[in-house]
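Moving on to chain A:
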Amino acid sequence: MTMRGMDGSTAGAPLEGYNFAYLDEQTKRMIRRAILKAVAIPGHQVPFGGREMPLPYGWGTGGIQVTASVIGPDDVLKVIDQGSDDTTNAVNIRRFLARTTGVATTGRTAEATLIQTRHRIPERPLREDQILVYQVPIPEPLRFMEPREPETRRMHALADYGVMHVKLYEDIARCGRISTAYNYPVLVNGRYVMAPSPIPKFDNPKMDRMPALQLFGAGREKRIYAVPPHTEVKSLDFEDHPFEVQRWDACCALCGAGDSFLDEVVVDDRGGRMFVCSDSDHCRERRDAGHRGPEPEAVGQVQEI
Partner candidate 1 sequence: MTNETEQPLLRAVGVSHWYGGTLGCRDVDLDLHAGEVLGIVGESGSGKSTLLACLSARLRPAAGRVLYRTRHQGTVDIYGLGEAERRLLMRTDWGIVHQNPRDGLRLAVSAGGNVGERLMAVGARHYGRIRETARAWLERVEIDAGRIDDRPDTFSGGMQQRLQIARNLVTQPRLVFMDEPTGGLDVSVQARLLDLLRGLVADLGLAAVVVTHDLAVTRLLAHRLLVMRRGEVVESGLTDQVLDDPQHPYTQLLVSSVLQP
Partner candidate 2 sequence: MSDVMIRVENLGKTFTLHNQGGVAMEVLRGVEFEVRAGECLVLNGPSGAGKSTLLRSLYANYRLQRGRVWIRHRGALLDLAGAEPRRVLEVRRETIGYVSQFLRAVPRVPAVDVVAEPLRLRGEMAAVARRKAAALLERLNISARLMELAPSTFSGGEQQRVNIARGFLPGYPVLLLDEPTASLDATNRAVVIRLIEEAKAGGAAVVGIFHDAEVREAVATAVHDMTAAAPAAA
């Protein structure tokens, strides 16, 4: 990926009157510095001077600012929300970035150089030449147990992380197992406890030693953190209650995949339902390759809903 963008006049036909990727160059530089620091200290939250973006907090302002700071004219952008490229949030962000940069966009994970995501990691393994940008609502994993921000920072500084296991202990005491299913806390590079953003814990193992660079942006709280390529990411657990990912009895009704994250979809008003891949690109890719699930003809039905 190129880091050009000073002139912002190259690829495509970006909107007149805006700087390349919307943010001014000083802001992008400041954010890049924060990103570099975040990469240097894996899992550590770095504050940055977040800007007002033309969409509200909670819609991905942190992710967008990170993306806007690293995107170049030659990038190919993919934006997903809950595994889908077609939800309102994904469509709007993709359109915004395409208009302000003129870069090419894609729905295909394999073709993208830069992927901004909310709530999922694509099923297809990512490569070293790709960057994954997460939208993060709450960057502080300790907040649930310790609301005081100065104290949580001190706890990070001292690796004083006993309370994270208290949270998991409470899960087991209440439910008989660790019931935390998303935003499942991880230990990065053996040092910092990190919130992986609200991805399902199914995706946690994909973060571990991922070849792609992972960047996390929290717009409201103005924090950036990162996991550099090939970094160890370990999900917290107990010896007698080891970390486990979700499993389904069903496979994807459309493509037959038995190893992907499935969404349960209601298909009619009589209680009919089926399980389909949450990652729509992954599902399409498999079907294109000839894989079929038990109800392949339901594609249209699912997409309407």
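The candidates came about this way: all candidates are chains of the complex that A comes from, given by their letters.
Remarks
Quick note on the criterion: a contact is a pair of C-beta atoms (placed from the backbone, for glycine too) under 8 Å apart; a residue touches a chain by one contact, two chains touch by 3 or more; residues count from 1.
Everything numeric here is computed off the predicted structure, so don't read it as measured data.
Candidates 1 or 2 all belong to this complex, yet only 1 touches chain A. For chain A in complex with candidate 1, the touching residues are 145, 154, 157-163, 165-166, 169-170, 172-174, 237-241.
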